[in-house]
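The complex is shown incomplete by one protein chain, all other protein chains being positioned as in the whole.
In this document, chain identifiers A and B correspond to the written order of the chains, with residue numbering beginning at 1 in each.
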Amino acid sequence: MIGINPQLDRNGDLRHLLTTEGLPITILQRILDTAESFAGVTEREVKKIPLLRGKSIFNLFFEPSTRTRTTFEIAAKRLSADVINLNVAVSSQTKGETLLDTVNNLSAMHADMFVVRHSQSGAAHLIAQHVGPDIHVINAGDGWHAHPTQALLDMFTIRRYKQDFRALRVAIIGDILHSRVARSQIHALATLGVPEIRVIAPKTLLPAKIERLGVHVYHNMAQGLKDIDVLMMLRLQHERMESAHLPSTEEYFKYYGLTPERLALAKSDAIVMHPGPMNRGVEIDSEVADGAQSVILPQVSFGIAVRMAVMSMLTKN
Amino acid sequence: MIGINPQLDRNGDLRHLLTTEGLPITILQRILDTAESFAGVTEREVKKIPLLRGKSIFNLFFEPSTRTRTTFEIAAKRLSADVINLNVAVSSQTKGETLLDTVNNLSAMHADMFVVRHSQSGAAHLIAQHVGPDIHVINAGDGWHAHPTQALLDMFTIRRYKQDFRALRVAIIGDILHSRVARSQIHALATLGVPEIRVIAPKTLLPAKIERLGVHVYHNMAQGLKDIDVLMMLRLQHERMESAHLPSTEEYFKYYGLTPERLALAKSDAIVMHPGPMNRGVEIDSEVADGAQSVILPQVSFGIAVRMAVMSMLTKN
Partner (left out) sequence: MIGINPQLDRNGDLRHLLTTEGLPITILQRILDTAESFAGVTEREVKKIPLLRGKSIFNLFFEPSTRTRTTFEIAAKRLSADVINLNVAVSSQTKGETLLDTVNNLSAMHADMFVVRHSQSGAAHLIAQHVGPDIHVINAGDGWHAHPTQALLDMFTIRRYKQDFRALRVAIIGDILHSRVARSQIHALATLGVPEIRVIAPKTLLPAKIERLGVHVYHNMAQGLKDIDVLMMLRLQHERMESAHLPSTEEYFKYYGLTPERLALAKSDAIVMHPGPMNRGVEIDSEVADGAQSVILPQVSFGIAVRMAVMSMLTKN
């Protein structure tokens, strides 16, 4: 979609965060290290820091997502920025204004950063191509394409619990086809040197030629989970059910739901992750979700620190 | 619903505010005294105070209420907290996430306090039972059960105008059956030593065995208002009309509406209160609502100070 890397400025510093694809390992590691400084020793030790005082962050959500919007809002307020929430679906878009007119207008209102969620792949990239040099764009999820901050907080979580990426077997399990999270995870894991990335899913929920990304495909949980260190579950979108990709949620759970019995097939110290919100009893059993190997709630906490890290790195440059 | 008092910590300090039922008189009076320090001499003299700087308050509204949400938002901002508004009905709840998953996720986002409004009785209690030790819960109204901050601001208002609770006759008038406000008022008035609490309502709008709470029941305004010092009106929910509890709003006003003539039956220095929003011409005549004995707008002002007091006491402990 883009020629030279639009995420970096001339000095090779982070200018926008649009995708983990092509993000240099140095930048990726710097994000994780910076997040470490915000995360503190325990999950609840985040302090208020005046790094972004006087900056205006626009949460530009063309698709509703309270969870993601809230984490960015908290991260920005922790950095002392002013946050403006815009649910654009219900406002000027309905007046027939184009995406770029909306963005140009908000830029003219002295925005310093746009956090963009959009149902169309490439929306954040398009915006990044058109904003002025003082404005930074963070992709908070675009269509089926990318969700880089989710993938980065996942990497942060893995590093906290597993240290060395180069010794890990990681499985991504569920609806890979429609998942921007899975795409961003695969790119980040590969960059960080994970030697074996597996995807486990029914054929109907896998994109064509996914092997090109360097992943190993499994259609069977028992085989796919063997020797796994990290299980990255995906949310099963109820909407997909209706579109004939799957017979029923019960059927899905029967073959791909993560039960304690299935988790026992992975390594005994494997960790279980999920981007939330969970469908308990569909892709994951409550016993696993709330169990000792689950790091799902720490993921949420680390999400604040990682977003603070990205925001502070963007405005520093 | 709960065994030992879940509202207090080991030292007997306020840990959550869930209901006025069982709230010790020492705590109740400390809230009123603390509110006094925020309220200033006139109603408009509230200052901005940095007591909650760096704290994140989540307004967690599962049921819409602009008024109540706004008062909590203002109170929190006056204390310099960061406020995150979440209208949960339209977000992750619709994605099938359970109440506790929502709360666990928000807790992981470094919430310091939840202000909870929910249509189901007991929702705030349930949340309070599951949050970690650093998080405080304020019940901003749960079903027909309780609305403690409303009752506390009512007590504050009474104390401002009437001083000694132990010399008062108080009447609560209207739809007692569906009113969480009435329940919280009765418990608070009893704790503060009000010797005579009356409820005035048609039989269809009274809960069974209400006398057990120590109140005197009247079905007639003329009798019920005699010698009364404080009139606490309740809002008549239009929704109730349709459910056959009442023939019509005109009929209701004819028998239970507070007119100047009826007000004259109470003590000459009686005060008139209403939690708002008012139905003028249904439960209250405009001449009374805007008259010299009305303290309805001061109630709103005091509501800010009382909520500031509760928030500051919770985070201090």
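Going forward, a residue touches a chain if its C-beta (ideal position, glycine included) is under 8 Å from a C-beta of that chain, and two chains touch if they have at least 3 such contacts.
Predicted model, so just to flag it, every value in this text is computed and none were measured.
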item	value
Hidden partner chain, touching residue among B:Asn5, B:Gln29, B:Thr70 or B:Gln120	B:Thr70
Residue of A:Leu8, A:Leu51 or A:Ile84 in touch with the missing chain, whole complex considered	A:Ile84
Hidden partner interface residues of chain B, rising order	43-44, 46-48, 64-67, 70-71, 73-74, 77-78, 238, 276-280, 297-301, 303-304
Residues in chain A touching the chain absent from view	53-54, 56, 82, 84, 86-88, 90-92, 95-98, 101-102, 104-110, 132, 134
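In this text, only the chains that are shown with their structure count from here on.
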item	value
Interchain centroid distance [CA atoms averaged], chain A/chain B, Å	41
